[in-house]
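All protein chains but one are shown at their positions in the complex.
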Amino acid sequence: MTTARAIALNVEQVAVRFGGLVALSEMNFTVGEGEIVSLIGPNGAGKTTAFNVMTGFLDPAHGRVSYRGTALNGLKPHQIADLGLIRTFQRTSVFPNDTVYDNLLIGLHRQGRVGLFEAILGLPRARASERRLRERAAELVEWVGLERRAYDPAGSLSYGEQRLVGVALALAAEPSMLLLDEPVSGMNASETHTFVELIRNIRDRGVTILLVEHDMPMVMSVSDRIVVLNYGRIIAEGPPEAIRNDPDVIEAYLGQGAARA
Amino acid sequence: MRAAITILTLAAFASVPLWLRDPYLLNALITTGIFMIAAMSLNLLLGFTGQLSLGHIAFFGIGAYVSALTSLGFDIGLPGGFRLVHEPWPPIVGFVLAILVAGLCGYFVGLLSFRVRGAYFVIVTISFAEVVRLVALNWVELTQGPLALTNIPSITIGLPGLGELTLRTKFHNYYLVLAVAAVAYLLISRLVHSHFGRAMRGLMENETLAVSVGIDVTRTLTLAAVISAAIAGAAGSLYAHYIRIIDPEVFAFINTVTMVIMVISGGKGSLAGPVVGGLIFGLLPVMLRPIMAPEAQWIAYGGVLIVILFVLPRGIVPSLAQRFAKRKRKAAVVAVTPVAFSERAKEPA
Partner (left out) sequence: MSEFLQHLINMLVLGGTYALLGIGLTLIFGIMNVVNFTHGVLYTFGAYIMFIVVQQLGLNFFLALPVAVVAGWLLGAVIELTLLRPLRGSDIDTTMLVMIGAWIAMQSATLWIWGGVAKSVATPFPEAPLVLGPVSVSWLRLFVLAAAALLIVVTYLLINRTKLGCAMRATFQDQDTASLMGVNVDLIYTSTFAIGSSLAAAAGALLGPVYVIFPQMGDLAAVKAFAIVILGGLGNITGAVIGGFILALAEELGAGYISSGYRDAMGFLIIIAVLIFKPTGLFARSERVG
């Protein structure tokens, strides 16, 4: 199934070290266009590090990451965002002092680029662009179901709602691929359920998704393919059924004393 | 509503020279206005990008010197035995050049210093201002050093059909400063409400998240620095042509502190903040002069800064705005701290 797809993200031989500590070694995997892939592994396995490398927040010691044929090495995070590769964050997912609506307007940065003088002079093109952004922001608020909180500061929302704002922000940037870093942590069961629907919905719009997550039932139900990391290495890769029964994976999780799989 | 308040305020300011006959007070208002423009420019950085530039007076001073030297002319020796001779140009050209040169300096300082943030950024900006002051003090051939540049001409503007008008009187200068202040206010207001302003706010609140949605840190912050420096340069030019004498003391750190006090007390991140803070702290020394020794005034100045930070850490305008706009759900440009928000969140919607 995966071979039929065009490769969107290609991670080749990526290694990261912090001082003498190996955070990632020889990491190789690909994500196909329109696929939902999950990256799992015990705490400290290097999942977030991998995310940071893919989105330009961290330079790998060696190896390369490319997205739709463009090498990402040396690009800054905002340049990678410009390629349509957008991520969310575990903790810092909103602009806390702005309203939910304004958060989305900030997130729509990539859609709103107009000239400085057009913006300052309020020329028609800038006004039209503003109008479009406001409509789009309202749509996104509605889409994640936060209309009632639209004019509340994002920092005052519940944790689960903030995660939704985070995802809406990422969507505002019009991603062609979305990297979600533990999106359902801190959500209750019904929020998680809604969120899974949301992810499927996003994928159906043609967005490729890479997910880092601890919630195994959620990962198993949503993923097309799962990549398992342990101690910075990929120990298994395959569809959910195969991963569920993989002895190495069970060992890795049991070894950590957290047999959640 | 907001526009009505702005227009009424502007009209009130415009009426002042018509009824105020005291030249001493009018003079205080003009210099206050000039510093208010500088404070607005500082607010663009401090209030809307969160970068505390404590060397802001450098751009003001550079604007003042560039404008003065353009209109006075100079004759300096260059390495290799060449001489650079500049014949005096009209002051209005100096005004434009002051904006451009200050903006250019803002570009370089921004480019270099935004690599460092927080305490480091503050110290770099202070150092920049001090180096510029030392150059102004020691490059006597160009700047006359401590002897000051004197006899700086007043700004002359050509009015279509009316010939040239030299803005020499306080009456004229008041309106000149008011016009520049209004333009600066409008420009900053348009900027912060645009796409660019949202990028700045995003960076200030959560830089990691902001870059991940495609906001370019260097570009955004440098843009803010350039515009901020250019406006400060315009204020400096106005100052040079109004006071008509400048010396290296214009770069004194205390002048930056004055701007910071204006911004902080009025409310950083609020457009009207520097205007309110500027009026209070521009006119306070005038009020205190008859009753206090200058040293005591400065003690009061420092004391008031501390008291404001303790009592009204968010500044006057945001505090008042929040009080008045409690029913309104959306407080437009008012920067509000998370603490204030959590209080607000507890209120019944």
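As written, the chain order gives the labels A and B, with residue 1 at the start of each chain.
Everything below uses one rule, namely that a residue touches a chain if its C-beta (ideal position, glycine included) is under 8 Å from a C-beta of that chain, and two chains touch if they have at least 3 such contacts.
Keep in mind it's a predicted model, so treat the numbers as computed, not measured.
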- request: Would you mind spotting which of B:A28, B:I157, B:L186 or B:V257 touches the chain that isn't drawn?
  value: B:V257
Task: Would you mind spotting which of B:L8, B:L134 or B:A179 touches the chain that isn't drawn?
output: B:L134
Field: Which residue of B:L52, B:A210, B:A229 or B:A321 touches the chain not shown here
entry: B:L52
- prompt: Out of B:W19, B:F82 or B:F310, which is the one that touches the chain we can't see?
  reply: B:F310
Touching residues (missing chain, whole complex) on chain B: 52, 112-113, 115-116, 118-120, 122-124, 126-128, 130-131, 134-135, 137-138, 253-254, 257, 260, 264, 293, 295-299, 301-306, 309-310, 313
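Assume only the chains that are shown with their structure count from here on.
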Task: Report the inter-chain centroid distance for chain A and chain B in whole angstrom, where each centroid is the mean of the CA atoms.
output: 41
Field: For the chain A and chain B complex, residues of the former touching the latter
entry: 55, 57, 76-78, 81-82, 86-89, 92-99, 102, 105-107, 109-110, 112-114, 116, 119-122, 126, 129-130, 133, 151-153, 155-156, 166, 169-170, 172-173
Task: In the complex, go through chain B and note every residue touching chain A.
output: 187, 190-191, 194-196, 198-199, 201-202, 205-206, 208-217, 223, 329-330, 335-338, 341-342, 344-345
